[in-house]
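Right, one structure below, let's go through it.
Then we have chain A:
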Amino acid sequence: MIPILSITLATLFVGTLATFAAGPRARYVAAAVSAIFLAEIAGMFALFSAPALGLALPTQFAEPESYPWIQVAWLHVNYTVGIDGISLVLILLTGILQAVTVAYSWTEQRQPAAWFGLVLLTCLGCFGVFAALDVLLFFVFWEVVLVPMFFLIGYWGGPRRRYAALKFFIYTHVASVTMLVALLVTAFYSHSASLDFASMAASAQTLALPTQIILFLSLFFGFGVKFPIVPFHTWLPDAHVEAPTGGSVLLAGLLLKLGGYGLIRWALEILPTGLQHVAPILYAVAFASIVWGAGVSLAQRDLKRLVAYSSINHMGIVLLAIALYSSLGLLAAVLLMFAHGIVSALLFMVSGSVHHTFGSRDIATVSGITPTAPVLSTMTMTGALASLGLPALISFPAEFTALLATWDKIGFWVLIPLGALVITAAFYIWMMQRLLFGTPKSIPVGAHDLPYPEAFAMGVLVVLSVLYGILPNLLIHFIQLSPVAGLP
Partner candidate 1 sequence: MILELLAFLVLAATATLTALAALLVRELVHTILWVALFFVALSGFYFLVSAPFLGVLQLGVYAGAVTILLLFGVMVTRKRIFAREAATGLGPAPIALSLLVLVILATAATTVPSGTTQLSGFPIAALSTALFNVYGGWLLLLGLVMLPALAGSIYLVREDRE
Partner candidate 2 sequence: MTDLPLAGFVAVSAVLLGIGLFGILTRRNFILLLIAIEVAMNSAILNFVVFGSYWNSISASSVEGQSVAVVLIGLAATEVAVGLAIVLALNRSRGSINVAEATTLRL
Partner candidate 3 sequence: MTGPLSVLFGWAFLVPLAPTLAFVVIGLFGRRMQRLEWGGWVAVGGALFAMVLGVLIAVGEMLTPGSYTDRSFQWFTLAGSGTGAFPNGFSLVMGTLVDPLSAVMLIVVTVVGFLVMLFSIDYMHRDSGLPRYYAELSLFLASMLGLVLADNLLQFFLFWELVGVCSYFLIGFYYQRPAAASAAKEAFLVTRIGDVLFLLGIFIYFQQFATAGPALGWAAAGFPFVYHSAPFLAGIPISNPTLFTIAGLLILGGAAGKSAQFPLDVWLPDAMEGPTTVSALIHAATMVAAGVYLLAITSVFIGFSATDQLAIVAIGGFTTFWAATMALVNRDIKRVIAYSTVSQLGYMVLAVGAGFTMVGLYHLFTHAFFKALLFLAAGAVIHAIETQDLFKMGGLRKTMRVTSIGFLIGGLSLAGIPPLAGFFSKDDVLGGVYLAAQSHPLYWPFFALAFLTVFMTAYYIFRAWFLAFSGDQPRDSTLPQAHEPPWTMRLPILVLSALAVVAGLLAFVPQFGGLFAAGARFPPTPGVPPSYSATDLLLSGVSVGLGAGGILTAYTLWGNGRVFTLDARSAAQPIRRLLLERYYVKAGVDWFGLHAVYGLARLADFFDQYVIDGTVHGFERLFAEFSLRLRRIQSGVVLDYAAYVVAGLAVFLLFFFVIVPAIPALGGG
């Protein structure tokens, strides 16, 4: 048995340190680390696909690696890592986004070593979150993500970066803390043998129903802020708008997924009864997020802010899909998270490129950029269309499945997310009309189309969104190697 997860973690860790130390050549190190990471992910897929390993078990984790970490009489914490289909897909997303972020910011001039190091550290944290199967380990990685992102926003960000970085840090930290309390209560009240996932999941079923409900709601708040759910979402637009492009990409592409993943792994799987009893609350919150995210997006003039609010909308659908507690819903949720990771990353890159090519992201004043920057324009259109759920692009299978699952479970309530789809289309289409089309206005002298690194990064994402849009089975096959298959 190859401890591939630990190896990956180690290479990422060493790679991050090396990047920090590499000085001006950091980008090459970062690129190498990304390449190795992708190779290791390929290895994971290979191991996962190998039938000899008998890994097609629905609720078990492939190759859990476990070593004692903190062991005292009353507290058993292990270093336990393992992945199932859900984690695997999200790890793939991590690898992809790490690589494209490095590529996109290839020409970063300000403190490049720190920049690439922090980017890698963020991805390391995300990988850890997706791989960890122990409460403490999970929480450690969960918080580790926060710090580099704080610095990424705060140092490289926009004019209000300091405010946004602080807000992001504190807001999400408060949520994390709530989540940690809930997990600890779950573990200790159910007399779990250790803080390992398996042990927690087994023992949590013994808790009294009211306890389960309260705990689930606490966990939901904890993970929900990361989602983010309305009304705990206002950290997101500020963080996104002020973050540098690479930061936004990771923030939207990966950090929001942490919330979804956490909710699935550490709330849904541990307290399924709790979930089922509070599902209406979750639906309500999800509907609110969906409608609110779409509606507020419509009013935005700042491209980045628009994309940020649209994330709230999309993650609302993810939440809805998770809350359905059905096999189809969970599948849709994971697929949608992956899709949103790719598409929002693309759109944030677009915002970034629009910003530094045209000096502004205000879609009401920058207008008609297509003749100046046709490639950028194409990327924008692909991103927007993918995001509004156009078939043959990556979001469609996901959104379709999510809505189907919603219909299947709660009937005509599906009209709410369906109606929001129209609004989603409206704000993207309107954005395209104002930004890309129309008479060119306030186009600065010397504005040019995408430079190669940016075009490459976006191109990769476009190709991926087409590829997975046409062949979603590439993901679905793996996602089903998880608890997805075990739900009704």
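A word on the picks: all candidates are chains of the complex that A comes from, given by their letters.
One rule holds in what follows: contacts are C-beta pairs under 8 Å (C-beta built on N, C-alpha and C of every residue); 3 or more make two chains touch, one makes a residue touch a chain; residues count from 1.
Note that this is a predicted model, so its numbers are computed, not measured.
K.L.:
Which one of these touches chain A in the complex: 1, 2 or 3?
P.N.:
Candidate touching chain A in this assembly: 3.
K.L.:
Can you list the residues on chain A that touch candidate 3 in the complex?
P.N.:
58, 167, 171, 230-231, 233-235, 292, 295-300, 326-328, 331, 368, 370-371, 385, 390-392, 396-397, 400, 403-404, 407-409, 414-415, 418-419, 421-423, 425-426, 429-430, 432-433, 436-440, 472-473, 476, 480, 485-488
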